[in-house]
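Shown here: the complex without one of its protein chains, the others still in place.
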Amino acid sequence: MILFILKRIGYAAPVALGVSLVCFLLVHLAPGDPLSAILPVDATAEMQAQMRAAYGFDKPLPVQYGIWLWKVLHGDLGNSIATGRPVLAEVSRAVGNSLILAASATLIGFTFGTFFGFVAGYARDSWLDRVASAVAVFGVSVPHYWLGIVLVIIFSANLGWLPPTGAGPQGSGNWWPDLEHLRYLVLPAVTMSVIPMGVISRTVRALVGDILHQDFVQALRAKGLSEFGVFRHVVKNAAPTAIAIMGLQLGYLLGGSILVETVFAWPGTGFLLNAAIFQRDLPLLQGTILVLAMFFVTLNLLVDVVQTALDPRIERA
Amino acid sequence: MTTTLTPVEATASAPLPPVDLAEAAPVQAGRGYWGSVLSRLARDPVAMGAGIVILCIVLAAIFAPLIAPMDPFKGSMVRRLRHVGDATYWLGSDELGRDMLSRLLYAGRLSLFMGVLPVIIAFFIGSGLGILAGYAGGWVNTLIMRVVDVFFAFPSVLLAIALSGALGAGILNAIVSLTVVFVPQITRVAESVTVQIRGRDYVEAARVSGAHPVTVVRVQVLGNVLGPVFVYSTSLISVSMILASGLSFLGLGVKPPEPEWGLMLNTLRTAIYVNPLVAALPGVMIFLTSISFNLLSDGLRSAMEVRQ
């Protein structure tokens, strides 16, 4: 098992390096000068050259990458051009809020997704299956940013039950687990949960259907095991994959939260990205994406290891 | 020897669809293979319904200048945010007093273009790379697939927005970003199908005939790989539509006053208290298109899975 973990880390390391390279190159993809956002319009050529040297933009690309990577490994993601504050501080403040949102959404999505998936898988080709499958298709097809707007229209604008935007009262920048903050969480979390719900429900439906058709289940039934007993076997067999998908969905949501966070003005990484893009704050953009992508790589690794630990059928070679 | 992933492992490490498409690669084919797929598809009411909806939306977008009752750009400051069912503006008017119906029809042009084109480009690039990696094997495979792995380490939404954000707003940049998002996904599917096909006896028989590798790929491999890859690609159109409009919604795609569903959804956000129905309309169009593509793709997949 330890060998297996080491092997997976050995596999993830070059991927992580590649990810850092892509993040680094993003800045150089950008048209124009990365400094154009902070330089005054009438900056002289001499001023430009000075600034370029100050930020290290005058060195050849591989050298710049090396320096940048060295700093990143020491926790230095540079400073935001717009605010001047360290990028890492900005990102770590936002990442907590995003994590709360993504985790709640995953939990909601997982709960409903497995429920619908089990119903559909058990009642294959019945009307229940069709309803559950329709819900799943809805989940993966709906533009969630639009769903967010619709929910705001219904529950905030019309019914006035829940706040439309923000993470807490008086523009609270940090989410806190109390009742007041919880009200702010409901709409964005539900909006976001439809994607994992759809994905998980489709997967679980397929899994349950397959397991129920396998010989060993037929044998259990023939042996006279109660339906509940059979159900327990199905759960045990479906769990590793379902949990793996849930883990991956958490990563997707964390990385893909920008649209929902924009709709709800949720002060997370998505919101930060949005600001970085429109202020052309490239160090902030680079840092945020790097942190999110690295989080995803780590999560992938964890999911792999956990799934292998849970599922005896996967060879730990 | 090639190492094969167990299906469970494959789902965990790759965001492939729950149903393993490579497995769906039909062994059954032959005279009128696509004909028989289409005839099975025609007997699937859900897929047919979805196909008809897509056809209507596409035709409406193409013939928008003929159908649209008004100029989509011409607004009226005194007739802003009319409600749905208005005598002049059947589907109401937007925040600048422009006819919603006309704008929704015209918007289909850019939305469909930006949603479908990246998948088409990615289909060609991804199939090419995947077949090359899968057939050549060795270091070529390692090189291509490791690069694909790196792109898989980014959630698609993040990658699309990161690239668009770095490249700057614009239709072309949005299309490029979305293409980059889908190429690795299609490459991975094309590679795994190619590896499977390459191991079939008929490919080995063709190889031992001494034919040039390019001839073997063209005659023996291509036709058997492109089918499943095509079906997988159609399943991406739905995601692509949502992402493309999402980019415009964020202000990274189409610029005003051009009509586009995602952008309209954004500019109408201020109207959700005044005229919520009109504000939600562009999203309805995105949803309708996206779900129709999803259902059609599902139908196509099960029509291809059926064995004779």
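Labels A and B are assigned to the chains in the order they are written; within every chain, residues are numbered from 1.
One rule holds in what follows: a residue touches a chain if its C-beta (ideal position, glycine included) is under 8 Å from a C-beta of that chain, and two chains touch if they have at least 3 such contacts.
Keep this in mind: contacts and distances are computed from a predicted model.
Undergrad: Just by its UniProt name, which of "3-isopropylmalate dehydratase large subunit", "NADH-quinone oxidoreductase subunit H", "Integral membrane protein" or "Glutathione import ATP-binding protein GsiA" is the chain not shown in this complex?
TA: UniProt protein name of the non-displayed chain: "Glutathione import ATP-binding protein GsiA".
Undergrad: Which residue among A:K7, A:K71, A:H213 or A:K236 touches the omitted chain?
TA: In the full complex, the listed residue that touches the missing chain is A:K7.
Undergrad: Hey, which of B:K74, B:R146 or B:R207 is the one touching the hidden chain?
TA: Looking across B:K74, B:R146 or B:R207, the contact with the absent chain belongs to B:R207.
Undergrad: I'm checking contacts with the chain that's been left out. Which of B:G35, B:P69 or B:G223 qualifies?
TA: The one listed residue touching the chain not shown is B:G223.
Undergrad: Of the residues in subunit B, which ones touch the absent chain?
TA: 1, 3, 26-31, 33, 200-212, 215, 219-220, 223-224, 308
Going forward, only the chains that are shown with their structure count from here on.
Undergrad: Tell me, which parts of subunit B touch subunit A in their complex?
TA: Interface residues on the subunit B side: 6, 8-9, 11-13, 15, 17-19, 146-147, 149-151, 153-158, 161-168, 238, 242, 245-246, 249-252, 262, 265, 269, 272-273, 276, 279-280, 282-284, 286-287, 290-291, 294-295, 298.
Undergrad: With touch defined as at the start, can you tell me which subunit A residues reach subunit B in the complex?
TA: 14-16, 18-19, 21-22, 26-27, 29-31, 137-138, 140-147, 149-150, 152-153, 157-158, 199, 202-203, 206, 240-241, 244-245, 248, 251-252, 254-256, 258-259, 262-263, 273-274, 276-278, 282, 285, 289, 292-293, 296-297, 300, 303-304, 307, 311, 313-315
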